[in-house]
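Shown next, in structure tokens, is the structure this report addresses.
Apart from one protein chain that is not included, each protein chain of the complex appears where it belongs.
This part shows subunit A:
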Amino acid sequence: MTAVTGDVPLQGSGLLGQPLDSREDPQLLRGEATYVADIDLPGTAHMAILGSPVAHAKILSIETKAAEQLPGVLKVATAAEFTGVMPLPCIWIPGGVESHFPPHPYGLPGARPVLTGDTVRHVGDPIAVVVAETPRQAAAALAAIAVEYEPLPVVTRADEALAEGAPQLHEAVPGNLNAYWTCGDKDRTDAAIAEAEVTVELDLVNQRTINSPIEPRGAVGDYNAATDEYTLYASTQGPHNHRFLLSALVLGIPFNKLRVIAPTVGGSFGTKGYLYPDMALVLLLSKALGRPVKWVDTRTGLMNSTVQGRDHRQHVVLAGTRDGRITGLRATSYANLGAYPSTIGPGVATALMGRSISGMYDIQASFCEVYAAFTNTVSLGAQRGSGRAEAAFLMERLVDRYASEIGMDPAAVRRKNLVPKEKFPYDNGLGWTYDSGDYQLNFDKAMELSGYADMPARKAEARSRGKRLGVGIATYVAICGVGPSTRMSKEGMLGGTWESANIRVHPTGEVTVTVGSASTGQSHHTVFAQVAADELEIDPALVQVYEGDTLKAPYGQGTYGSRSYSMAAPAIALTARKVKAKLVKAGAVFLGVPEEKVVYAGGKVYEDGNEENAKTFSEMAMAMWYGWGLPHEIEPAIDETTHFDPPDFNYPFGTHVAVVEVDELTGETEVVAYTAVDDAGNIGNPKIVLGQIEGSITHGLGQALMEAAVYDEQGLLVSSDLTTYALPRAADVPFFTLDKTTTPSPHNPLGAKGAGEIATVPPAAAVVNAVVDALSDLGVQHIDMPLTPEKVWRRLRGEAE
């Protein structure tokens, strides 16, 4: 393991920071990429899953005979078939437990089995599977399976699930409480609130949302009886992690007999890093039938089975002085975990949210408590910006509420409380230590760029057109770069969270980089080649990148939490340094000078002071391949690996400003301007990051304005397709005004911080703040998301929430 700090200066060629075109794009634009649904192995049979139509019931009987006799049907299976298979593990068990191996089945009451046999706990809970010759035959056979249910009472809200007399989901979890988790200093916070000049309080609902990658999930299982090896093709963002979870913990097969391949993945935003029953089922059924088994989800299926996000009900309190100094912050949150603990869902709802609540502010007394509860809904998991977005929302709503209470400008209150530059590294008192930052610089830049000072004039102008203009600010700190293994073990994470990279230099001078990370649309092939080429000072066209296949790439936990560029890319850079070190050593032999006199620069080794005596990168590659004349202590060939485990996380941050116009007549909210100044440390490829920032902001606006997973009283997901669940469309967003500040992280050799999802963190808060600002003269202090026209229209007419 290598723990490196950024004081090792980067010796690159200047390629990093350049907006190279994505080398993935041409293939995508021609429709040539292979996604999981496009995989067509010879002899493939097709699987369909029967999900429960009711949210909570005892299964009295399942009759499969009729289905078995339908044309093309090869197999119908229920839970009885898989009694030897272990339930799906949850590997983030909050509460600060030290990790233990095997983690399974300890600490996992309520874990989800691959098929549910006795009690169903949410609509879509998988009960049976059919395998048939064609997808249509498999789907048709589902209708012929007869299941008898005895309905049980339903609960879909976390706070209600914890109440006396609530329906009980799991025998092993009386009271439905998965975890009670806290961070911060309770006594100090209570005292700060009791002694405060001013306190403000809010009750917030951070509604449940559905991540909605445009590609639904899918999996193909291929068991090879001759070698007793399993191959899983899955739409996953963490093939190595899935291999570990599936082989060792669920199927009980040797780790080295399972190969997991992530083909091109059509977006994930967190949800495809989770282990789902279908991944185990296609492998088990492929073995049973002796054929590859393929399953591709539908949109409605995705919405009823893939982890959902957010879903907190919170009571939050902020204490401060009359002149705008925040002195205390307390949050009580009821987090809705859904029916089963998902792979890392409980950690998302607790640590990822709770330790971030104070954001960019220097607050001496903060405390957060989370009650994580089971309910009859789809399991909770990550979602672009997860945890951090929920934290920023509560904090930034509170700051606005506080500013209005003391009659101060919201920007001035924020500025007064930012963590000052001299205080880094900054212990936020909630468990995180921020690595680096210049929050004032970032904040001021956003204020200037957004034209914040001109807003009063713009408000007046809008009013003359029958529109109410509102402006909302939101700042954030997003913990990224999961993660330092020891630190993650204290967080209760069971699994290796480091990342690795291998570089092989071929005799012809070309380079192959393999990494454990797996792209879900982040142009890894482009950026990782850029990193290697920068460090080796060679043409990026010489570098080929492989990832997403556990057989070809070294271990890495995968792509989530905006970690690839601050975890996998440093592993590549450090490996390239090992390559250079070896070339210097061998160069001494080939140049005939002592090692101290050998320089590596500009893609060649040469004698210091005598650049004539040189060998190019490709000449060295060939020489190392032959290995002629190498002393015994230098191995031939160039093949180096690094396992990168950073000393701590990294902490990107930023300031966003939303300007909205609310239509007096219709209640419609239009985002008319949006300014974002983010700080993701040193950026490798600004073109790629720009795209991620723009997509992320749009995603955040979606939560503010239109997205909501709505369950009815029976626990039916009412918004279960794209006609009932609204996603932002092109006409819903304007071009954004974007800029950056750059504060390198000291925790990796690239000075990188997470970037991919960070801009999803503040938009919801910025937009709600803006709409509340637009309606403030009506006495409106808060509106719950999503800010649908109807909801806003009612508030315009003085109706209470």
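General remarks:
The rule is short, and it goes like this: a contact is a pair of C-beta atoms (placed from the backbone, for glycine too) under 8 Å apart; a residue touches a chain by one contact, two chains touch by 3 or more; residues count from 1.
Here is the rule we use: contacts and distances are computed from a predicted model.
For the chain that is left out, the UniProt protein name among "PTS-dependent dihydroxyacetone kinase phosphotransferase subunit DhaM", "Thiosulfate oxidation carrier complex protein SoxZ", "(2Fe-2S)-binding protein" or "Elongation factor P" is "(2Fe-2S)-binding protein".
The residue touching the chain not shown here, chosen from A:E611, A:D721 or A:E801, is A:D721. Here one chain is not drawn; of A:G12, A:P216, A:P570 or A:P652, the residue touching it is A:P216. If you put the missing chain back, the residues of subunit A touching it would be 19, 21-22, 24-35, 37-38, 40, 135, 212-216, 264-269, 296, 298-300, 520-523, 678, 683, 686-699, 721-723, 727-731, 733, 735-740.
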